[in-house]
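The complex is shown incomplete by one protein chain, all other protein chains being positioned as in the whole.
The letters A and B name the chains in turn, as written, and every chain counts its residues from 1.
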Amino acid sequence: MHAPTNTFPQRVTVALHDKRLQAALNHASGGFVAKRAAQVAALPEYEALRERAREVKEHVLANLDTYLERYEAEVTRQGGHVHWASTAEEAREIILGICKRVGAKTITKGKSMVSEEIGLNDALEAAGHKVVETDLGEYIIQLAHEPPSHIIVPAVHKTRAQVADLFDTAHRPLGYTKHLTEVSEMVNEARQVLRRHYFEADVGITGGNFLVAETGSSIIVTNEGNGDLTQTLARVHIVTSGIERVVPTLDDATTFLRLLARSATGQETETYTTVSTGPRREGDHDGPREYHVVLVDNGRSKMLGGPFREMLRCIRCGACLNHCPVYTAVGGHAYGWVYPGPMGSVLTPLINGIDTAYDLPNACTLNGRCQTVCPVKIPLPGLLREIRRQQFERGLTHWPVKLALQSWAWVAKRAPLYHLLMGIGIPLMHRLGRRRGVLRWLPLAAGWTDTRDLPAPQGQTFQQAWKQRKGGGS
Amino acid sequence: MSNGREQVLAQIRQSLGRSGLAPAPITPLPGPGPIPAFSGDVVERFVAKMLEKAATVERLAAMDEVGAAVARYLVDIAAPAQVRASGALRTLAWPEGLQVHYGAAVREDLSSVTPCFAAVAEAGGIVTLSGAETPSTLNFVPDNHVVVVHEAQVVAHFEDLWAKWRATGRPMPRTVNVISGPSRTADIEQTIQLGAHGPRRLHILLVAG
Partner (left out) sequence: MRVGLFVTCLADLMRPSVAFAAVKLLEDAGCTVEVPAAQTCCGQPALNSGDSVDARQIAMQVITAFEGFDAVVGPSGSCMGTLRHDYPALFSGTSAEDAAWRVRAEDLSRRSHELTSFLVDVLKVSALAARYDGTATYHDSCAGLRELGIKRQPRQLLAGVQGLKLIEMEGTEECCGFGGTFCVKYPEISTKMVDDKIAHVQASGATTLLGGDLGCLLNIAGRMKRQGIAVRVLHTAEVLAGMGAAPAIGEAQGEGGTA
């Protein structure tokens, strides 16, 4: 994935005028919100599970090196290989190396956000490998040459007509000549097309929702079964996973699995939960012959030691996106990188540098709904505010904002002066707006007055009026 | 890539305020975590959950009914009378006219029959362990997947499943699959569609005892 773009304001304007996108976002997110709420209402143990999940994550983070070493030892014992990538570049090189060594022509991929984070597909294609995304949503955006607009349903912004057109272009050369109109037909056609790729694939790359130290296993959950076909039919299975995904035991993984589908799509559980350990065993008739895990750091180990450590609890469920009024207004592409919504607004500057993606942490009302629904209780508004603090400290805050703030603060710290100035300015504003009850325009306040009237002050300030009521003293 | 390994571990330790070796054995969290409670018979709950998730269920009195039930099912769904089955089911009596092949799935296989290791009542789900006699491609490649489940294999919660595996003393298989229904997707206009990549149908033959 390319570096994040700084064109948030422009993308927002485009997104807000795209009524179809608005409708799609509302439908998708609204559905997830309602379904999640129903699941939570039906699960008395929900809050206890959340707290336990938080505890397990904190325990793992405090002992991350030990658990990763334990995990590595188990994977190796079971015949797999663990590779450690400090940077995105190293991760790409490791994977390119494996694919080159085995002479991979076709590579299938199950959904892996971290593989997008490290820009894997472009690197593989540049090296001459054919890469096929198998998750239907990812497949669609791959055909469209677009990034995902939601971490769970990447093609949420596409209509069926748009999908039909994409399929026309991509599938016609393969012999599929019918222009499709029904969703069922499109899913069916994708099934046929992708089947061929699964069976031809030399390498299958999946993500890892969780890595289990007890058994050296990687766990993926899907509704489609694409992750399973990807990893089972290819000669080589590569798991790409952030280092923070390790959990101690299968039972701990179960705690997270109870929260994940409910938080993500509002399902009780996803259709397929797969626990994979190592390559095919002696006597097996199917399964990959090689099993590799690429542990991706890319800034996570550094986050561990600072104020953003809690972000490492994230299990990529997408609940924060679905409940964020800003995300549901503008969609994922506006965020300009791999991760959108509240979690993306924290991760994008953390992974790419605090001087990137300026708008993301600022385009937030700090309303807190994200934190309320986060299954691992990440204090997202607090983290966003801390990024703003670091932006301010480094002089990155946009100068009009900084000037306005510091002017306000300078006066606000001097109460007598403040009351004096306000005692003059406020009654003046009142007189200007008294007739209508509102001010239609105010200098420097176009952000407000372009679309809103400003209710006029009632008259004097309260402090002035109070002073008078108390008879001149205070 | 030992260089990457050392770098990552070193940065982790620096972040945690440690300089080198990990400290003495970690005290794990007391377990288990919260377990969603439910009342009632586990088998009935298992059946209800599977039906909820668009699987189909037929109840049989004994294992010797399985072969005929498979043949009947294929007729019901208008599929050819041909299955790929796990080697573990070799001893079953299959009816005349039903072609049964064993082994891993090939692309042309339309229907498969597998046993399972366990079934979980909590959220529904049959559980298979891969092995020489239980190839996992049978769970994913064909259009129709038939699973033979014994009532005695149904456990209440996932913790019971892991305990059951640990009790076997067997090492982890290459893959453990927990399957709670047919394959599905909602990626196009949020419209749910069955049979995305995995099987379009999941049929449970639930044998008493």
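Everything that follows uses one rule, which is that a residue touches a chain if its C-beta (ideal position, glycine included) is under 8 Å from a C-beta of that chain, and two chains touch if they have at least 3 such contacts.
All figures in this text were calculated on a predicted structure; none of them were measured in a lab.
Participant: List the neighbours, among the chains on screen, of the chain that has been left out.
Facilitator: Listed by label, the shown chains it touches are A.
Participant: Which residue from A:R196, A:R289 or A:R436 sits in contact with the chain not drawn here?
Facilitator: Spelled out, the listed residue whose C-beta touches the missing chain is A:R436.
Participant: Could you tell me which of A:A62, A:A127 or A:A412 touches the chain that is not displayed?
Facilitator: Only one listed residue reaches the unshown chain, and that is A:A412.
Participant: Could you please point out the chain A residues that touch the chain left off the display?
Facilitator: 9, 12-13, 16, 325-326, 329-330, 359, 362-369, 371-372, 385, 387-393, 397, 401-402, 405-406, 408-409, 411-413, 415-416, 418-419, 422, 426, 434-438, 445, 447-448, 450-463, 465-467, 474
Operating definition for what follows: only the chains that are shown with their structure count from here on.
Participant: How many angstrom lie between the centres of chain A and chain B, each centre taken as the mean Cα position?
Facilitator: 29
Participant: Where on chain B is chain A touching in the complex?
Facilitator: Contacts found on chain B: 1, 4-5, 7-9, 11-18, 22, 26, 28-29, 31-37, 49, 53, 103-105, 107, 123-125, 130-132, 135-137, 139-141, 158-159, 162, 171-191, 193, 195-199.
Participant: For a test of understanding, state which residues of chain A touch chain B in their complex under the given definition.
Facilitator: Residues in contact with chain B: 24, 27-28, 31, 43-45, 48-49, 52-53, 55-56, 59, 62-66, 68-69, 78, 83-86, 90, 94, 134-137, 140, 153-156, 158-160, 163, 183-184, 186-188, 190-191, 194-195, 198-199, 215-217, 223-226, 228-229, 232-233, 243, 248-252, 254-255, 257-258, 265, 268-281, 283-287, 295, 297, 301-306.
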